[in-house]
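What you see is the complex with one protein chain gone and the rest in place.
Letters A, B and C name the chains as they come in the text, with residue numbers starting at 1 for each one.
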Amino acid sequence: MIKHSNYGKSRVRLVKVEREGDRHHFREVTVHIQFTGDYDECYIRGDNSRILPTDTMKNTVYALARTAPLGAIEDFGKRLCLHFLDNNPHLHSVRVELEQAHWSRLGKHSFQRGTEVRTASVVDGKSFNSGLKDLILLNTTDSSFEGYVRDPYTTLKEARDRIMGTSVEASWLYAGTNQDFDTLWQAIRSRLVEVFAGHVSPSVQSTLYAMGEAVLADFPCVEEISLSLPNKHCLLVNLEPFGLDNPNEVFLPVDEPHGLIEATLSREHS
Amino acid sequence: MIKHSNYGKSRVRLVKVEREGDRHHFREVTVHIQFTGDYDECYIRGDNSRILPTDTMKNTVYALARTAPLGAIEDFGKRLCLHFLDNNPHLHSVRVELEQAHWSRLGKHSFQRGTEVRTASVVDGKSFNSGLKDLILLNTTDSSFEGYVRDPYTTLKEARDRIMGTSVEASWLYAGTNQDFDTLWQAIRSRLVEVFAGHVSPSVQSTLYAMGEAVLADFPCVEEISLSLPNKHCLLVNLEPFGLDNPNEVFLPVDEPHGLIEATLSREHS
Amino acid sequence: MIKHSNYGKSRVRLVKVEREGDRHHFREVTVHIQFTGDYDECYIRGDNSRILPTDTMKNTVYALARTAPLGAIEDFGKRLCLHFLDNNPHLHSVRVELEQAHWSRLGKHSFQRGTEVRTASVVDGKSFNSGLKDLILLNTTDSSFEGYVRDPYTTLKEARDRIMGTSVEASWLYAGTNQDFDTLWQAIRSRLVEVFAGHVSPSVQSTLYAMGEAVLADFPCVEEISLSLPNKHCLLVNLEPFGLDNPNEVFLPVDEPHGLIEATLSREHS
Partner (left out) sequence: MIKHSNYGKSRVRLVKVEREGDRHHFREVTVHIQFTGDYDECYIRGDNSRILPTDTMKNTVYALARTAPLGAIEDFGKRLCLHFLDNNPHLHSVRVELEQAHWSRLGKHSFQRGTEVRTASVVDGKSFNSGLKDLILLNTTDSSFEGYVRDPYTTLKEARDRIMGTSVEASWLYAGTNQDFDTLWQAIRSRLVEVFAGHVSPSVQSTLYAMGEAVLADFPCVEEISLSLPNKHCLLVNLEPFGLDNPNEVFLPVDEPHGLIEATLSREHS
C-alpha cells in the first residue's frame, strides 16, 4: 500500500523585472512545488486523469508571476498555494518552496549577485517558514572549545582561542500568516549575523543557541526557529618540523569532515 | 526552549583495503554520525562536559574500521551505533548514515569507480534502512503520458512514446536486524533496474509503483520502501523552422526544471 | 588592439536516438563551438552584421543531428566544422569540442549512465583530438614513491607500498583525418586502463609515461598524446594514539590538495 506520496516540479527558475520609471527591480527565484492528495490511483492503475502535469505547475509559476506584483517570496508562495488548492479537487496539501538569489544593486538597472540565498516554505497558503542559507560567517577569535568528554579515541586538543567558521542555514516559523515578510526577513537576518559576530563562544552549540534565542526574544511573531551550523574547521598547521612556531596564524581550512550542529528552538507556552 | 537538537560529524571519509592473499578488496565509505540526547545544557549554558567532540567521532570511525572486518556498511554502522551508545551516558539515540562508492574490479588489485552510490542509515543499531542513489536510468521507448488534467495553463502535448530518464534514489527498511545485507542489496538493486527497464509506463508514478511493489513482493524482509524519481526530461526539439521533421530522434536533455515523483510503499498488515 | 578573440556557444546538449528495428541506440553529447575570424568590427564598433548568433549555432547542432546519422562524435564535429566554414565568409577557424556521456546498455531500449566521458576536439574538420576524462582508477598495491629530493620542508615519508588513485584525463591527436574513431577510441581506452592496472609504479610520472608510450607504440595513427593525472591521495591514518597498528589497511581519501602530473608524449620523427 502507498503510505505516502507526493509529486511536483522542482527547480522552476523565474526572473521578474519590475519597473518604477527608470529604476528597475530585479528578482531571481527558484520554485519547488509538491502536491500531496488523493492520487493513489495514478500510481496503482496508471490512471492519469487526476494528475495535473508538472509542466502545467511550471507554466502556472510564470503566469501568476505576470498577473500581479511578485511581492515577497512568501506572498508569491501563498498565491501559488491558493491557486492550486482552488483548482485541483484531489489535492489535499501543497508545499511551495522558494529560493531567492541575493542580487545587490549597483545602479538604476545594474545588479551583482552574491552567495547568500533567502528561502521560504509555504504550506497551503497558511503556514509560513522563512529562512536563509549559504550565509558564510567566520570569527577569528572569541571562540574556544574546552572541557569536553575525553575517551580512548580522543586526540583533539583543547582550544582557548580558535577560528569558528560556518555556513548558516536557518528557517523560522511565523505565528501568524499576515506579516511584512520582507522587512522581517531583513531584521531577523541582521540579528542572526549580529549575534554570531558578537558572541564569545564556548562551542558552536552555544553560539547556535544564542542566535536562536535572540530571534525568539526580539521577534514575537516567530514561533520557532531551526538552525543548522556546520563547523567549517580551520586546522592549525603544525610548523614545528620546519623550526617555526604558529601563534594562531596559519591554518588549513577543510570542507570535510565537518561537525554539524543543529537545533530547533521554540517559544515556551505556559 | 530546545524542541529538538542533534550534533555530530559529517563526511568522514574512509577507505579500507582488505586482502585475501594477492586479491585485494577495496571499499570507500563516507560516514555521517548524529547524536540526539540529553545535551540541552551544552546549548543553554555552554557546558561542554557532556559533549563527545565530533573529532572523536571521526577517530572512532577509523579505529573501529581497523579492529574488525568492515563487513557490509549496515554492519559497520551497527558497530558504530553500539559503541557510541555504550560509552555515552547522555546519548539517547544515534543515527549513522553511510555512503559507499561503487568501485568495480579491473584486476586483483585494480578498480574503477562508477557513479552509483550504495547508502544505509542505521539507528541505534536496531533499525536498518538500505538504499542507493545516483543510479541513472533511461528508456528510449515504452513510456507515454496521456489523459492528464488540462487547465488554462496547460501547454504540454500528450506523448504516446517518450523518453523516460531518471536518477533513482531508493531506501528500504528491513523488518529484522540480522540480514545478509550485501546479498540483499545486490538482489534488490537488480530487481529495481529490471522492473524499470521492462515496464511499459503510462507515467513516472506508475513506474515508481511497479518498482516498489516488486521489491515488497519478492523480498519479505523489506517492510517499506521509499523511492524518489526525478523526471529528467528529454524535450523533443522542434525542427520545423528548418524544414525538418523530428520522428522522436533529436532531443534536448534538461536538468531543470524537473518533475519529482516520490512515494513510500509499505507492506499491508492484516 | 584585439590580439585574439573567439566567440561561440557552450554546453549545447543533444540527445539522439537511432533505431535498428526495436534495438535502440542512445547517445548524449554536449557540444561547444568557438569561432575565430574577422570579427574585430563587432567588438570595436558594435557592428553585428558579421555575427552569426550563438543561438543559430545551437540550432545548427540540432538540425545537422537530424539530417544524417550522428556517427562518431569526431565525425559529427567534422560536419559541424565544414558547415560553419562553408557558410560564414568571415570565419577563419572553428573549433568544435564534444563530450559524450557514457551510457551502457541494459536492454533493447534501456540504458544506464556511468561517470566516464568521451571527448573530442575537432578544428576546421581537419585536426582531430580524441580523449576521455573522469575515468577514475585505483591500484591498491604495486605503487611506491621513494628516493626523492629532501629539503628542510620535507615531511613526507617514503612509501614502499601505497595506494595510487587518479582520474585520468587523456587527449590524443590523430595523424590522419579519416579514422574509424569509435573502434580506435575503445582500443586506446582499453590500452590505457590495462597499462594503469598492470604497471609497477615508482611514481605517477612513470605510470603516466608508460600509459602514453603504450598508446604511441600500439597505435601508429596517434601522433601525440597528452595525459593529466591528478594524484588522488589516500592518506594512511595514524592509529597509534589508539594503541592500534595500521598495516596499510585504513586510509583517509582526500580531494585536496592533490598532486597533478601532466605530460604530452609525441612520436619521434627522424
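One rule holds in what follows: a contact is a pair of C-beta atoms (placed from the backbone, for glycine too) under 8 Å apart; a residue touches a chain by one contact, two chains touch by 3 or more.
Fair warning: this is a prediction, and the values are worked out from it, not measured in the lab.
Visitor: Of the residues B:67, B:155 or B:183, which one touches the chain left out of the display?
Guide: Only one listed residue reaches the unshown chain, and that is B:155.
Visitor: Hey, which of A:137, A:159, A:187 or A:221 is the one touching the hidden chain?
Guide: Looking across A:137, A:159, A:187 or A:221, the contact with the absent chain belongs to A:137.
Visitor: Quick one: say which of A:1, A:63 or A:175 touches the chain that got left out.
Guide: A:63
Visitor: Touching residues of chain B against the unshown chain: what are they?
Guide: Spelled out for chain B, the touching residues are 152-153, 155, 241-243.
Visitor: In the complete complex, the non-displayed chain touches which residues of chain A?
Guide: These residues touch the chain not displayed: 13-18, 24, 26, 28, 59, 62-63, 65-67, 103, 106-107, 109-115, 135-142, 163, 193, 196-198, 234, 237, 239, 241-242, 244, 246, 248-254.
Visitor: Considering the whole complex, not just the chains shown, which residues of chain C touch the missing one?
Guide: Residues of chain C in touch with the missing chain: 1-13, 32, 34, 39, 42-56, 58-60, 63, 87-88, 145-149, 151, 153-156, 201-206, 208-209, 224, 230-231, 255-268.
Note that in this section only the chains that are shown with their structure count from here on.
Visitor: How is the touch graph of the chains shaped: line, ring, star, complete or other?
Guide: complete
Visitor: Using Cα averages as centroids, what's the distance between chain A and chain B in whole Å?
Guide: 24
Visitor: Just curious, how far off is chain C from chain B if you go by their C-alpha centres, in Å?
Guide: 29
Visitor: Please compute the C-alpha centroid of chain A, do the same for chain C, then give the distance between them in whole Å.
Guide: Each chain reduced to its C-alpha mean, chain A and chain C end up 38 Å apart.
Visitor: Pull out every residue in chain A that's touching 2 or more other chains.
Guide: In chain A, the residues touching two or more other chains are 153, 155.
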